[in-house]
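Let me begin by handing over the structure; questions about it come next.
Just one protein chain is left out here, and the rest sit where they should.
Moving on, here comes chain A:
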Amino acid sequence: MPEPSAPDPSAPDPSGPLTGLGVSRGRAAGPLIRMAAPPTLPPPRPVTDPAAEAAAVASALTALAADLTRRAASAGHTAGHANGHADGHADGAAAEAAEILEALAMIAEDPMLLEDAESRARDGMDAAHALDAAFTQHREALAALGGYLAERAADLDDLRHRAVAFALGLPMPGLPAPGHPYVLVAEDLSPADTAGLGPDVLALVTERGGPTSHTAILARGRGLPAVVACAGIMDVPDGTVVGVDGGTGEVAVGLTEEQAAEVQEGDRAERARLAAGSGPGRTKDGHPVKLLLNIGSAQDLRPDAEGVGLFRTEFLFLDRTTAPSFEEQVAAYAEVFAQTESVIVRTLDAGTDKPLPFLGLPAEPNPALGVRGLRVDRLLPDVLDTQLDAIAEAARKTGAEAWVMAPMVTTVAEAAGFVRRARARGIARVGAMVEVPAAALRAGRLLREVDFLSIGTNDLAQYTFAADRQHSALADLLDPRQPALLQLIAMCAEAGQEAGKPVGVCGEAAGDPLLAPLLVGLGVTSLSMAPVCVPAVRETLAGLTLAECRDRAVAALS
């Protein structure tokens, strides 16, 4: 995998096609807009015409206010449109965004701010420094008041960056909001940036990042084409129409409107074709591979899948100060069971790494190495007992075949204990997640206790490489193509074949059309993924024989 690299002056000619790593399939074309870092102030400039600097200050603030007002109107427009849709949240959030933007616009056109910055300019400061100083002074005044107003100080920082960027003629920092669809380009995207991505983003291209970076995961989850590690992309001017191929990693620069329309049309046709593909997962030569869904609730279900491979039950427990009742759990599980023929329920996956208020667990120095997943049961056995009771009851009520699995199983004894408690309630099939190397190494022995295994590749990578799965600087260690990780997966799959029991993969790797064939080649029997990933994985598998998948696996292990 290429190292993340800084912009390189010898990078490819920005007028030709650029190439990076395609990390989320699909194609899109549109005007590129760079997400810029906050502007760095150049050294103060000697001023010969103070009146011109004062005028530049005023026009930067006017432009800033106009930009914010336009964005407020556009957000308010979205809010209006969302009316009548079921999604009241989106409506409320858009209205709130409009409100915030209006308030920011009022600050941008604040007479005190203008007067302050203008007077600094008339005293001989250049426009950018005059703006910077005026904002800084007001920021400090608010920060000194504490409480609510101190929090508003951060808004002033954002406004200051934008005003200074206007004065210097630099691109706007933060997520762009041009009011039309665009291709978002950035050096890299933080989780905070990606959380705010609006519906007008057509595709993502970053100069840094790798296949497991946040950008990649988010893009795949949303079905947005994405290319990472694309050298030279930050040098392409804003507004240039680019075509992004998230499969090949190619970014075509300077398309005509006709060419852009062709790309968009091609993508629509491709998506329609993929969506039309259906039926069970299989290789070109007919080897079956179950394609299952990772879901959090009944809302995530899609008709076109062979069941649910990972039903995360955490959502029921979030923000609770007391555990959800048996009845409440039965209702939530039954809602899912009633709509799908087979479902694997994962019991509560929380703990000191993902704290839930009702658990009341003490903080730990190394939460990832502490009480998490099934280990919570050591301290609070009632939580699991109630959950297993509720799953069994929901299965009885709906007649569904519910399987259960426990997260973070580490030893055979833990697996045996879990199996005993689930079977005592008449639960059909009981399994274990393989997320730590200890479990993978003992997969054969585990399979004497459990009916199936499901490999969580993100956590298994984290513990195999001793690399925090959130750590962006360690992304290469967390690459699911790492041979050590693949070898552990292969051990589990072989143990499954010997025992005649299913071994699946749920996690990022399973939904990646480039990795799915490799996992099949290693011998896993099912792939469970975000619903949006299913069509592309189905199609990729259908194009390869089992032998070809095995060749890929062998090559990757070497």
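Definition applied: a residue touches a chain if its C-beta (ideal position, glycine included) is under 8 Å from a C-beta of that chain, and two chains touch if they have at least 3 such contacts; residues count from 1.
Everything that follows uses one rule, which is that contacts and distances are computed from a predicted model.
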### Message
Looking at what's absent rather than what's present, what does UniProt name the missing chain, "Autoinducer 2 import system permease protein LsrC", "Electron transfer flavoprotein subunit beta", "Amino acid ABC transporter substrate-binding protein" or "HPr family phosphocarrier protein"?
### Response
"HPr family phosphocarrier protein"
### Task
Identify the residue among A:R70, A:R122, A:R152 or A:K354 that touches the chain left out of the display.
A:R152
### Query
Where the complex has a chain not shown, which of A:V23, A:A36 or A:L113 is the residue touching it?
A:L113
### Task
Please pick, from A:A141, A:A275 or A:V554, the residue that touches the omitted chain in the full complex.
A:A141
### Touch criterion as defined above, residue of A:A103, A:A154, A:L379 or A:A484 at the omitted chain
A:A103
### Summary
Listed in rising order, the chain A residues that touch the chain left out are 99, 102-103, 106-107, 110-113, 138, 141-142, 145, 148-149, 152
